[in-house]
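This part shows chain A:
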Amino acid sequence: MTIEIKNLNIYFNEKTKLQAVNNLSFGVKKGEIMGLVGESGCGKSLTSLAIMRLLRKNASFSGEINFLGKNLLNLSAKEMASLRGREISMIFQEPLTALNPLHRVGKQIGETLKIHTSLSKKERKEKTLELMNEVNLKDLEDTYKKFPHELSGGQRQRIVIAMAIACEPQLIIADEPTTALDVSTQTQIIDLLKKLNNKKDHSLLFISHDLDLVGDLCHRIAIMYAGHIVEVIDKLKDAKHPYTKCLLDAIPNPLHKGKDLYSIPGRVPTLSERKNGCPFAPRCPMAKDKCHEILPELLEKKNGHLVRCLYV
Partner candidate 1 sequence: MKKLIGLLAVLMLMVSGCGKEEKSSNENTLKTKVDGGELIVRISQDMDFLDPHKALAAGTYEVMFNVFEGLLKPTHEGKLIPAVAESFEISKDNLVYTFKLRDGIKFHNGKNVEVEDIIFSLTRIGGDFSGNSVVRDLAKNIKEIRKIDNKTVAIELNKVDGTILSKFTTAIISRDVVDIEKSPIGTGPFKFIEYLPGQKLVMEKFKDYWMTGVPTIDKVEFSIIKDEQSSILSLQRGEIDLYPRLGSTHISTLENTNNIIVTKQNLMQILSLNNKVKPFDDIRIRQAIAYAMNSQEIIDTLDAGLGKSIGTNMSPVMKNYYNIETEGIYTHNIEKAKKLLKEAGYENGFEFTLSLPTNYRFHADTGVIISEQLKKVGIKANLVEVEWGTWLKEIYAGRKYEGTVIALDGKIEPYDILNRYISSHRRNFMNYESKEYDTVMKEITQTTDEKIKIELYKKAQMILAKDIPVVFIMAPAGIIATNKDLRGYTPYPIYVQDISTLYFVK
Partner candidate 2 sequence: MIYFIKRISIMIFTLFLVSIISFSVFQIIPGDPALSKLGIEASQEQIDTLRIELMLDQPASTQYIFWAKNILKGDLGESIRFSRPIKELIGERISVTLSLGIYAILIAVAIGIPLGILNAKYNDTKFGACLSIFSQAGLAIPEFWLGIIFLIVFGIIFKFFSLKYVSFGDDPMAHIGILTLPALALAISRISVVARHMKNIILEEEEKDYVRTAYSKGLSMNKIYIFHILQNALIPTITVIGMLTAGILGGAIIVEQVFNLPGIGTLLINGVTTRDIPLVQAIITYIASVVVIINFLIDILYRIIDPRISI
């Protein structure tokens, strides 16, 4: 296990204390691509920020995140800083704003090397060009000197990826890296991530709301709803949990031609509206009375297939 999260809870203390994520537990094996899927507001991005310890000041958390034998939640700022970029790195959603507009892209990649390695200036530049090549960027010398606004969305995301893999980290977290890109660049970036994952043995935590995308890319997928993991499966098609099934039905595919598109009734409950019992109960087509009272356990059905539902 590269990283293991045990009963992670994240709270927001604005006027009253609201729970965004409640006792989340999952792990990512070495070299594995783990998908974390869910509608927006289910707490998936919060989890990634918790791992990187980049949550806002008004958020508090509890539980454990074991990584390389240490619990990240107890590390000091200095220790955490030395880990970031070297052992864990992150790829963000918005390539447009993720880079500092005033610095040249080559230098921004070099900065990670500067912090964590003792390479000389010249060596750093060579390594940067090497990394840029690995992420399939063209005319490297020229792009090295360019500013972020002079590159396309796809190129910028490749720069971010180059930054992420610069120090061969154990774990890379990709928080919806392709959402802001057009479809063709999206597939290129996904292939790049796949290729990098095979070549190097880092593990990748891929966060998205796009089931199709996650289906092709990830070895294992965890589906989240309202702060809980409701199902962990290898292949989407053998999904058991009603919520996953509803999500799959909602994907338009040629087979259901002529039928109107299915959409899940109701809407995702806000943090303050969450009650006990199964979080999906209010919208679940198979919901029974008991579902509203007790929160089902996340039980293992078949090797590795976990489901949080009383009736499956």
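How were these candidates chosen? In short, all candidates are chains of the complex that A comes from, given by their letters.
Heads up, the rule we're going with is that contacts are C-beta pairs under 8 Å (C-beta built on N, C-alpha and C of every residue); 3 or more make two chains touch, one makes a residue touch a chain; residues count from 1.
All values derive from a computational prediction rather than experimental measurement.
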Which of 1 or 2 touches chain A - same complex, any copy: 2
Residues of chain A defined as touching candidate 2 within the complex: 52, 54, 77-78, 81-86, 89-90, 92, 94, 97-102, 111-112, 115-116, 147, 149, 160, 163
